[in-house]
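Removed: one protein chain of the complex. Kept in place: all other protein chains.
And now, subunit A:
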Amino acid sequence: MLTSVTGVFLVLCIVELLRRRKLKEKYAFLWVFTGMVIIPLGFFPTGLDWVARNVGVRSGVSLILFLSVAFLFIVCLQLSWEVGHLEEEGRTLSEEVALLRIDVQELRQQLAEGETTVTSGDSGRLK
């Protein structure tokens, strides 16, 4: 009973988050799928034992525990991958900002020099 209620609640949460555009579609699929698996399990708790026996696990509970750990592991891995990707993007952005900052500074300098002396002479070290 508890499992099925949790499952329904989970799916409702996901749908609501999707509706409010707080959750990207690409992540949602995984969660909806998980919810779909959990809901029937709550209503037919013994049904799983049959599945478990067929794949060589003694009880359905162990199978669920095993699958959930594996599932969490994969999710963590995916998040790490995502974080690495984001970090790389952040780095590239900060490099671009730093390069632009130099450009702006040099342009400002040239502009200031142009205002003080009409004859443009040496415009700094870098050209």
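Definition applied: contacts are C-beta pairs under 8 Å (C-beta built on N, C-alpha and C of every residue); 3 or more make two chains touch, one makes a residue touch a chain; residues count from 1.
Here is the rule we go by: contacts and distances are computed from a predicted model.
Student: Under which of the names "Lactate utilization protein B", "Phosphate transport system permease protein", "Dihydroorotase" or "Glycosyltransferase family 2 protein" is the non-displayed chain listed in UniProt?
Tutor: "Glycosyltransferase family 2 protein"
Student: Which of these touches the unseen chain: A:L2, A:V55, A:V97 or A:L111?
Tutor: Going through A:L2, A:V55, A:V97 or A:L111 one by one, A:V97 is the residue touching the chain not shown.
Student: Residues of subunit A in contact with the chain that isn't shown?
Tutor: 91, 94-95, 97-99, 101-102, 125-126
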